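One chain of protein is taken out of this complex; the other chains stay put.
After this line comes chain A, so read on.
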Amino acid sequence: MTATHCPYCALQCAMHLEAGPDGRPAVRPAPFPTNRGGLCRKGWTSAEVLGVPDRLTRPLLRKDRAGEFAEADWDTALDHVAERLLALRAARGPDSVAVFGGGGLTNEKSYTLGKFARLALGTSQIDYNGRFCMSSAAAAGNRAFGLDRGMPFPLTDVGAAGVVLLAGANPAETMPPMMGHLSAPRLIVVDPRLSATARAALDGGGLHLAPRPGTDLALALGLLHLAGSRGWVDHGYLEARTTGFDAAWAHAAAWWPERTEQVTGVPAARLREAADVLGAAARARSAYILTGRGSEQHAKGTDTVTAWINLALALGLPGREGSGYGCITGQGNGQGGREHGQKADQLPGYRRIDDPAARADVAAVWGVDPGSLPGPGRSAFELLDSLGEGGGARALLLFGSNPVVSAPDASRVRSRLESLDLLVTADFVLSETAALGDVVLPVAQWAEESGTMTNLEGRVLRRTRAFDPPEGVRTDLEVLAGLAVRLGQPADRFPADPDTVLAELGRATAGAPADYSGVTPGRLAAGEALYWPVRAGDAPTPRLFLDSFAHPDGRARLVPVAHRPPAETADAAYPLIATTGRIMGHYQSGAQTRRVPELAGAEPGVFVEVHPDTAARCGLGEGDAALVTSRRGTTRARVRLEPGARRDTVFLPFHYAGEQAANNLTNAALDPVSRMPEFKVSGVRLEPAPPEAGP
């Protein structure tokens, strides 16, 4: 029996893995503070992904994009890749090669990937799919608190609160065991949809505020306005621990409840009620505000999160026991993945790549000249959009991501990937993105290798190898080591052993904001709750900011933010707003969960959730095949009627590929600060689908 954690979301539920009676790997939930002995159906069935029939065990290679893939041995595949990369670099310079990572990769892999890009490739062109998840919350957290650890407190603290406001988060669907912590607090759920979490709030005597998509910034300003007019603002706290309230208030002052109602569609009476429920709990130091992708995945996501943080600060929540602000990180290692250098502007330990001191520290650990490190590169969508004929890199190495399904404006991303000279993917199956490429490297899955993950609370966890990978499969670290040597790097610079990498990661982050120098296999094995920063020999930090915030003056900053409309609003040609998200049975691009028969059987294809009135107007009924079309593309989906939906909004889960991909619709308008695309608001029209062509 092996104690480890789930391969999916950032809750990182504890589980035990062992061979079942039939000899196949089996999962049992295990007690742990975040999952409290629970698992959702994705976790229960996760071991099935280890043995999917289309598991790759030999590298795939094709020298002609029009031809079929053929199996190759590792040396042939890696030699081919290295040769092509070296030729490109010689002809077009180091930035002609790009790297794209993922928020599911372990800390060791994220770190090594960033190091590989900067040293072995010398490229500035590296970013990762976490840009599509956490970047807005991270940017807002950094500018408000001077530091971004999604939840700067243990999740168990939240369960003791009187009130929890969830802005754009649907944990009942996306991380069900988290709801165990939310059963006692009164919930205020902000979501355009009557989601499972919104229903849980209403069932528990809480509130559901359903703003028009793209107006949640106005809603947050409206709640700050009410906090001010109804006497809930904690002026003593603002005075002692923050700066910037007056300027932030001046924007909120223009959002009186009736105006907020007109823009958001949330009744003024409901806003007052929400402000009073939250304000009273805040006064009792017993309230939390948590944000999710619903608030963050907008072209103004950073400002929207900032507005929620401003509300939290005005109420005196952050930096005190019993209350706070946090964001709910999504991907398994969405926290650690944004700290250790697979992001375009970043070096390990959550340091900036344009900070000379950080460059010197990290270069010393890596044994290179700081001047040899590249500068900041392009953000995820910009990197993908520049590929090939876009004027950017001509080759892409892809680890732990499936962007033709998960990136916005899927057809544009696909055409960029197709225009590359070389696309190399490390994956365990032939994912939709891998299928477009030239080389596919079969890699191990979570239970077949060890490493550390940092969960949504900023706690570093140990994943332990439970089974040997299938014959012929390598780990991502082994792949990077093999490539690095072929690219002329010293053999010891890219170790393939995770513990060796962790020790180096500790040295590279010593003294950094996200300091992992005290994270050791021994402490992890002993079950110590290692919330970062954890300095060598020091205690971990379960709760940040209790004494001071991370800005030099020790104060949190309220940054003034104003509402602005989404990049696209409904108009005559595209009269509805489509918003996207996740459903319980699937995870991200579905590359894993669509291969689990039980999960695929429950939700085999994409649906479009529509209000019955809206569906009727479009000539559609329950179960009908519909086309949802935006300015960028079309998704074919089954109609699912939902009387609790807004009449102006439809919802599609984004786990499906091809003509079922919700990201055929989405808008790549980017946030000016975080470079987050506007996944959550696309103008669309809805119509019956013509009958599908017969086989």
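Assume a residue touches a chain if its C-beta (ideal position, glycine included) is under 8 Å from a C-beta of that chain, and two chains touch if they have at least 3 such contacts; residues count from 1.
Here, contacts and distances are computed from a predicted model.
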Per UniProt, what's the omitted chain called: "Multiple sugar transport system permease protein", "Assimilatory nitrate reductase electron transfer subunit", "ABC transporter ATP-binding protein" or "Beta-ketoacyl-[acyl-carrier-protein] synthase family protein"? "Assimilatory nitrate reductase electron transfer subunit"
Hidden partner chain, touching residue among A:P25, A:P59, A:P154 or A:P176: A:P176
Among A:L60, A:L113, A:A169 or A:A196, contact with the omitted chain is made only by A:A196
Return the single residue from A:V52, A:A254, A:A503 or A:A529 that touches the missing chain. A:A254
Using the definition of touch stated at the top, determine which of A:A19, A:A240 or A:A616 touches the missing chain. A:A616
One chain is left out of this view; which of A:A87, A:L202 or A:A268 touches it in the full complex? A:A268
What residue numbers in chain A mark contact with the hidden partner chain? 29, 36-41, 44, 172, 176-180, 183, 196, 200, 212, 228-230, 247, 249-251, 253-254, 256-259, 261-262, 265-270, 272, 560, 562, 570, 575, 584-585, 602, 612-613, 616-617, 621-624, 638-641, 643-644, 647-648
